[in-house]
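Each chain you see keeps its place in the complex, though not every chain is here.
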């Protein structure tokens, strides 16, 4: 039986996505079934810092025929056959002339590469190298690239918000510009959408959660042009979700700040799970964290992945397809992100209400009335650490780190102490100073 | 021949100590022979933060007889036989009824466990498990627990002070509530008292030394209720002295601050001794450092021990007795604490009076007049390091750490440089900033 994620994957897979165009609109329309999306059209030509939104690009058809009229490559068969943002062209060419417009992967002769030319006008086709090798060098070829650029078009972006009791924000950002590529990048929008679906049902969230769907680079730059100032003031943690489709272990790429809340939470959740994972340092080469962590913003945004872009051979080829990905793995990723949310939600700076000496726990039924050589060590330890470190400067992550007690053991005890009135919730988010 | 410590041990051993009662008064009266104690009675019912001083508890007699009139367990034989703070009871019971009031250690069948029930009214007896096994399950037993609770009584506490030239303070805190237990805890009050005796003879102490003797937990909480505000302003270093009776190597438990003066001094003294030792991090589970390091106070108080509570099988049993402890080891501990005091006393932030270039040492007879390829390397090195780092920000601990020269070599050279007027004493205690 198909999982929900697989159902959506199958519907989204064949759509041609790019920086702009009908495919992106269609993609967001389908995701709207799960996510209460606020869709925005940003007109072509809109300035965003150093960039401007490109003309809207759409494809009617694109193919090459040999002189016998056989279609040797057809966009209708696979979106990757056409170089992204190819300009229109119709004509008949010798093989030598055609050859300048063909892209293959000699080292992966059965796979079609993913090639784009967003900002320089050209046309081209991508194909399996084996197929390319089989072409008759003496033949002539008819080429049809029936595409259009519309300077009065727009780039389609979408955002969804789940309001918490606070206006402090958590961001999940994914990108929707990759046609018929599975892990990179249908997995990001799918995982983000299913995380949204789970969170939308929750009551009493503290944080306001934002989910951003837009094309990579120009999309996130445009998003920052519209929202960057607010994010600088409100954002406590953010994540670029990408390459989350396979069964590889988790990879977390730190934010430029290295020790921001997004980093601390994720590293603790991963370290207290029993899954393998790796933490990699920030670098300005990668996905949309390049924009979120640009020096003018320097936002607390990391990137959660499984096998990282450029580190699997299927990357940016037709082999990054349904066989490459795993839907149960994507579901597992959704659960992992919900664990991160759970930690963010309880990551108060608790404040001990009886900070002078220890409270009389026995009076509250929290301490055995009989002093014997042995006692219930673990819960007692959690209680003592929480009371000792809950000075308003340590958040729960800091308490777990210093005490060595996993969050899963600290949280129920913190809740019990809160019920008893010994702890109250303090601020969320990073503190400016730490006196402890 | 008995050491002094042994003599006092023998007199204090049989006394029944608890949170309150005549035994505690008697204990402090004996220690008054060595320590100029200021004894305070805190009335039962006095509020101390979240706690209140319990009624005063005293024991006349307590025993169990079998139907043949044989005393099978008697408080007169060993204080540990009676559960601490047992309520009065007289009656005859079946074994099954009695059994609910008996405490043993099956895994240590010859030892009596130490059990208390300070804040819940019950009565009980502790005994060796072998003895317990030998009891006739079909017999009936006469029980006498002749104890009293006096709500108009008091808790007895004591403090002694050795005034220095400064009102900055060093605290030694020990607890007096353990009946007939040797390392934990006659050793703490004994060691503290003998440290007092040595220090009381000294002239020209810089620091004011306070010695606190009171019951654990409620006693230190009460002490903080009375003195906490002053300690927050005046205390530079403090030590909970506990479990110092055996021959195990030293254990130093850091303060909550981890790098407070008490921590730095003790770690350096231990590291520059030739004894084995271990440094353990702060945790809020333990002895009275739980109170001193509670988040509302967060005082610079660590704990000096030999083999730590809960880490030796005799802990909280009748086997923590005179055989378990060593009086020469306690004397050695006294000497080690005096070394800590010596370092505290000379841990100025020295200030070089000729800080611009190096002083002309030859003029003062501190430098060989002949420049040859060799010179007196060690004293010269100490002199140069002291002059270079004595900028008013480095204390002697910092100079020893950075130079790698032991304090024992630095101190005489520092004294010589002070005599020559090259160094003067700066502040004591931790600095707010370190510019060096």
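Labels A and B are assigned to the chains in the order they are written; within every chain, residues are numbered from 1.
Throughout what follows, contacts are C-beta pairs under 8 Å (C-beta built on N, C-alpha and C of every residue); 3 or more make two chains touch, one makes a residue touch a chain.
The model shown is predicted, which means the values in this text are computed figures rather than measured ones.
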item: Full count of same-sequence chains in the assembly - 2 placed in this view; value: 3
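Keep this in mind: only the chains that are shown with their structure count from here on.
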item: Separation of chain A from chain B, taking each centre as the mean of its C-alpha atoms, in whole Å; value: 55
item: Footprint of chain A on chain B - complex, ascending; value: 48-51, 84, 103, 105, 113-120, 122, 217, 220-221, 224-225, 228, 256, 283-285, 290-291, 293-298, 310, 315-317
item: Residues of chain A that touch chain B when the two form their complex; value: 352, 354-360, 362-363, 369-373, 380-381, 384-385, 387-391, 403, 436
